[in-house]
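The complex appears here without one of its protein chains, the remainder shown in place.
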Amino acid sequence: MNENNLISVRDLEVQFRQRRKVARALDGVSLDWKKGEVLGVVGESGCGKSTLARAILGLQDLAGGEVVLDGNAGSGRKARSDLRRRVQMIFQDPYQTLNPRQKVKDIVTEPLVIQGLPKAGRDKTVRAALRDVGLDPERYLDRYPHQLSGGQRQRVAIAAALVLEPEGLICDEPVSMLDASVRSQILSVLLELQKRRNLALIFITHDLSLAWSLCDRIAVMYLGRVVESGSAVDVIEDPRHPYTKALVTAIPVPEPGGGGSRELLQGELPDATDVPKGCRFHPRCPKRFEPCDQVDPSLQPVGTKGREVACLLYSDATLRADVEPTHG
Amino acid sequence: MSNLLEVTNLRVEHRGKPIVDDVSFTLEKGEALGLAGESGCGKTTTALSLMKMLPSGLKQSGGIVLRPPDLEEPIRIDRRTEAGMQVVRWRHISLVFQGAMNSLDPVKYIDAQIAEVIRLHEDGVSGKQVHARIDDLLTTVGLTPALGHRYSHQLSGGQRQRVMIALALACRPSLVIADEPTTALDVVMQAQVLQLLEWLRRELGLALILISHDLGVLAETCDRIAVMYAGRIVETGPVAGVFASPQHPYTKRLLDSLPVIGGSRGLAPPIPGGPPDPGDPPDGCAFHPRCPYSTERCLKDPALREVAPGQSAACHFAPWSSWPEIKPVSVGVRT
Partner (left out) sequence: MTAKNPARLLIDTWRGRFGLTILAVALFVAVFGTAIAPYPPEASSLDVLQPPSFNHWLGTTESGADVFSQLLVGTRVSMLVGFAAAIISAVLGSAVGIASGYFGGWTDRILDALENWFLVIPTLPLMIVLARLLDPTLTVLIAVIGLTSWAGTGRIVRAQVLTLRERAFVERARALGAGDTYIIRTHILPNTLPLIFANTVLIIAVAILSEAALSFLGLGDPTRISWGTMLENAFNSGAPSAGAWWYVVPPGLAITVLVLGVSLLGFLYEEYINPRLREDG
């Protein structure tokens, strides 16, 4: 196993029972998250990005596959508790993320309590964490969530995630519910912490321009699978998978008439209970051809190192047969 | 005077405190105006006051004149009573609310809801005519007429948003106000809705007031943009001009935080602090406590004045030909 990986997931499967049908929320996801790396996970809502985060943290039962922490694939209690200390999560809605009946002090101390760390150093650690997110402990320790703004609440959530000195932080849409100016403040906090502590970050977002500007690498998800991954600049500025192309085309361009004439993706994301046969994207794909409704493409390396695409246009067979993958 | 809409010195108060303070703008027929700003800046309140739909407890004053092309006389919205407004709303000016996708009646079919709106605002429309109109509306917004016979929970978010737009168009108004129409949507659905609005503008000659905190969205769809802060317009002008050369520090900082693909990556220095408390606004320029360029002069109220052709800004130091560099400040609090 690559030592550089903080977390490696292999063929992860998560299923939900919806009445009589099975929703394949994660249908064979494989991903590497390197230490100190900022990884973006993007996709439409329903593609499984949040489920992936929860599966990594052990909040979701796996129907298949494994989560490997730092080279150790163990799933015993020791492995689980290891994971809990080393990877933390920030949630989306700052207004729901804190217990309204707990003071900031208790919220930030809680991880230390649950993990059974000695009482002695707690106060110091908590204060340091609050300072690191830009909140003056004297002013904020005794406040309740309803006395804080959205941005402040999110900072408290980040502080609570920092007290255990994790190596990785999974942020599920951490700023999408915040205003523009507060958004950049919170992102600033996260990035500064990342640099100072060499944290690995996973940024789950549907905002591709944000992912492009902040992340080292990006993984694009569609209906429970990773369909493309690579460096952020490559994936967004030179997308290969037709789905990624469609997402990138849809990004608003801050110029008058910047939309121009786009070829927009039609239709909707299919339900996870009804995953299309063959390539799961083929019904909506403008580039589909013969084998697409039969063969389910797997992630293949393409072009520059570290770039992977799950599309028959780039499969070995296609390339060998000298079929030109059209770059549209 | 060919303006479709003329708003002069609009003011909305809550217990004596201004939520919207001296807002003036005009809108031509078929023009799209973007109203930008963060939550609490007064953009939604402005929209509601144009339709006189403010919640009780808020008092509005100021001139609002609507000149629909199909009417001889202009409508003085500011002078209309509630009864008088009922014939104006939806027929000449309509609104797509924020988060409206969730306000469809869950126990009625979609077409029944559209029919209800039509019948409410127009007399003497036969059943057949209503049906024809509904089919037409649904097709116009890119939905198959068959969807009319569904319930709202059977439609996706994007489809519901389109239904809301159809509802707003039901009585063929000349002006549609859309409040954060793409906020809860995915990037693809967002693009679809914006494309739809753009098409409607071209095909139906619709004028649009688009409210959003997302400048990127506004840039694409609008001709002109007005940036609001603490209840006032701090900058306004043609989109191209404002984006290429902003004249107010707030606009500049907002634009800086917009990542542009292909440009430079990384985070611009964030705007510190938060929006002001409407009950206790700062002296002078409402933005000055957060402005990196503020000086003593900013304690005096800057008026909105023209600083470039067609472009106005409320800043003492406008016009800005270049912007001094801002040093990024470390986030953590050092003891």
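Read from first to last, the chains carry the letters A and B; within each, the first residue is number 1.
Please note the rule applied: a residue touches a chain if its C-beta (ideal position, glycine included) is under 8 Å from a C-beta of that chain, and two chains touch if they have at least 3 such contacts.
Everything quoted here is computed from the prediction, not taken from an experiment.
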- Message: Using the touch definition given at the top, which of the shown chains does the missing chain touch?
- Response: A
- Query: Which of A:Q18, A:N72 or A:N99 sits in contact with the chain that's absent?
  - Reply: A:N99
- Item | Full-complex contact with the absent chain, from A:E110, A:E255 or A:E268 | A:E110
- Message: Just to verify: which one of A:R10, A:K34 or A:R80 makes contact with the chain not shown?
- Response: A:R80
- In the whole complex, what residues of chain A lie against the chain that is missing from view? 54, 57-59, 80-81, 84, 88-89, 91-93, 95-102, 107, 110-111, 114-115, 145-147, 160, 164
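Please note the rule applied: only the chains that are shown with their structure count from here on.
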- Task: Spell out the part of chain A that touches chain B in their complex, as residue ranges.
- Result: 44-45, 130-136, 149, 151, 179-185, 187-189, 191-192, 206-210, 212-214, 232-233, 236-237, 246-259, 262, 264-265, 268
- Where on chain B is chain A touching in the complex? 38-39, 156, 158-159, 186-188, 190-192, 194-195, 198, 213-217, 219-223, 238-240, 243, 253-255, 257-262, 265-272, 274-275, 290, 330-335
